[in-house]
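The other protein chains are all here in position, but one chain of the complex has been omitted.
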Amino acid sequence: MLRSYLPAIVFLVLGGAVGAVFVTINRLLGPRRPGRSKQDPYECGLPSEVKHGFRFGISFYLVAMLFILFDIEVIFLYPVAVQLKAFGTFALMETIVFVFLLSVAFVYVWRRGALEWR
Amino acid sequence: MPDAPGLELIAQDLRDNDPDSVLSTVYFRERGTLIVNPAAIRETLRRLRDSGYGFLASVHGVDYHPEEPRLGVHYELLDMTEVDRLTVKVRLHTEAPEVDTVADMWATADFQEREIYDMFGVIFRGHPDLRRILMPEDYEGFPQRRDFPIGGEPVLFTHNEHEIPRYYE
Amino acid sequence: MEIKREKVGSGEEFRTRQLRARDMLRGELEGDDLDKYVEERVIATKLEKALDWARGNALFPATFGLACCAIEMMSIVGSRLDVARFGFEAFRASPRQADLLILSGRVSIKMAPIVRRIYDQMLEPKWVIAMGACSSSTGVFNNYAIVPADKFMPVDVHVPGCPPRPEALMHGILRLRDKIHGDPKLGWRERYGAVGTEEELVENA
Partner (left out) sequence: MTGVSDYRKQEESITLAPVDAQMDTATGDGEPAEAAGTETELLTLNMGPHHPATHGVLRLLVSLEGEVIHDVKPIVGYVHTGIEKTCEDKPYWKVIPVIERMDYLAYYFNGMAFSAAVETLMNVEVPPRAQYLRVIHMELNRIMSHLVWLGTSALDLGAISMFWYCFRERETILDLFEMSSGQRMHTRYIQVGGVIEDIPPGFETKLRQFLASMPTRADQYAAILDRNEIVLRRLKGVGAVDAETLLNFGVTGPLLRATGNPWDLRKAAPYCSYDHFDFRIPVGTSGDNYDRYRVRLAEIYESVKIIEQALDGLPEGPYITEDRKVALPPRHELATSMEALIHHFKLVTEGFRPPPGEVYYPIEGPRGELGCFVLSDGSGKPARVHMRDPSFVNLQAFPAMVRDSYIADFIATLAMLDPILGGIDR
């Protein structure tokens, strides 16, 4: 069972290794002179007053939700696209229904005006 | 440009309205200048604007140091239809450098009056947001007055290299 | 100080190197030939020198256009003076991603604390080039409003000129690169045999 997953595992290990190497090298070799004003948030050279407890507008949250909703849909299409020959026409019909359902959701959201950026 | 008689005509009908508004007129290099009493500046400029000088090109301050009413504020008016320029000048003493603002008549005067306040210390009564524009907010002194030292570092020559502390002392 | 001219390599020596490289590629090079070949290619160096070599060749300048020198700084990115040939093309906007601050322009007293804060917020290792006469000394305007960069910031390279030609700024950047690589060419001190006449500061004399 492990054989077929080997490339994916090697891929994951390599990715993690490269990321770790870059972080540790910077931490080890980079000169470290912590300064008080180096920790301050950078706001074009002036001391920043935006405290982290700041409340954002609702439209940012709405757009994030819509993005997640429609972007995950693409992820579901990948496995089907890779093995389309093996699954045959049944999978094709399946994905069409899936996409149609989501497009209904998309039209609803569109008509309700959630996509208006204000 | 309003030629000499034209300038006198303008001064004349300003005086008809308010006798002591125009103190004197100067005609130099084909350019007319009206020297106006500081109290009547708003009325004069409004009247000139209605009579055609609708565009205020520039408002700038001048320090005539030796002459007594030291601080001067110049208003460069421009009549875009007849391409006619006129300068209106106001002379102020340093003890009470107060004059009415024209920022509500021309929005262009907002920044320029703030610069005059910043550089010469002329206070514009009624200005929406009179504070320093070019110098830091907490700067003391008005840099462009003639008695303000020009500042900067003295240049090191052989004769004064011992009096001036080197940069590392 | 006369200029010595040596030939790069006479014809036949160049031929032998070509043949050895071909044998190397075919894998037929053995014995001491192989050792000599490898020795020439590998330089034994300390980690620090390798780091300096890497840092020197990939400085990310922070776009810090103050005044007229900024226009000349912009033109070194242009096509005639391509600073990308030396690896300095990526002008970063935020101090977090930059390690070279080119102070191009005049620093007024209202701007000095901001320049100092941005210098503090840059990550180590960081270098500063004071471009133009105004940031090195007060330049043309020796008056109440201008502060020379040395007064509030450690500066590595001063580029004279008002504004300095783009080639002068490029020369300044390359001179900084030599300084990072640890062998700062002393320029006129070498040309006129004045090595050793550097002015020592009083506190560390």
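So that you can tell them apart, the chains are marked A, B and C in the order they are listed, and the count of residues begins at 1 in each.
Everything that follows uses one rule, which is that a residue touches a chain if its C-beta (ideal position, glycine included) is under 8 Å from a C-beta of that chain, and two chains touch if they have at least 3 such contacts.
From a predicted model like this one, the values you see are computed outputs, not experimental measurements.
S.K.: What shown chains come into contact with the chain that's not displayed?
M.R.: Counting the whole assembly, the omitted chain is in touch with A, B, C.
S.K.: Please identify, in ascending order, the residues of subunit C that touch the omitted chain?
M.R.: Answer for subunit C: residues 63-68, 70-72, 74-75, 77-80, 93, 105-106, 108, 110-111, 114, 118, 134, 140-146, 162-163, 165 touch the chain left out.
S.K.: Touching the absent chain: which residues on subunit B qualify?
M.R.: That gives, for subunit B, the contact residues 28-29, 31, 33, 54-58, 60, 62-66, 74, 76, 80, 83, 85, 87, 106-108, 110-112, 115, 119, 129, 131-138, 143-144, 146, 148, 150-151.
S.K.: Counting contacts across the full complex, list the positions on subunit A that touch the omitted chain.
M.R.: 43-51, 53-60, 117-118
Everything below uses one rule, namely that only the chains that are shown with their structure count from here on.
S.K.: Can the chain contact pattern be summarised as a line, a ring, a star, a complete graph, or none of these (other)?
M.R.: Contact pattern: an open line, chains touching in sequence.
S.K.: Which chain lies at the heart of the structure, taking centres as C-alpha averages?
M.R.: C
S.K.: For subunit B and subunit C, let me know how many angstrom lie between their CA-based centres, rounded off.
M.R.: Roughly 49 Å separates the two chain centres.
S.K.: So, what's the distance in Å between the C-alpha centres of subunit B and subunit A?
M.R.: 60
S.K.: Centroid of subunit A to centroid of subunit C, CA atoms only: how many Å?
M.R.: Going by mean C-alpha positions, subunit A sits 39 Å from subunit C.
S.K.: Of all the residues in subunit A, which ones touch at least 2 other chains?
M.R.: None at all.
S.K.: Residues of subunit C that contact two or more other chains, please.
M.R.: none
S.K.: Subunit C touches which residues of subunit B in the complex?
M.R.: For this pair, the touching residues of subunit B are 134-136, 143, 148-153, 155, 167-169.
S.K.: Under the stated contact criterion, what part of subunit C meets subunit A in this complex?
M.R.: Per the touch definition, subunit C meets subunit A at residues 47, 51, 94-96, 114-115, 117-118, 120-121, 123-125.
S.K.: Please name which positions on subunit C make contact with subunit B in the complex.
M.R.: Residues 109-110, 138, 141-146, 148, 150-151, 201-203.
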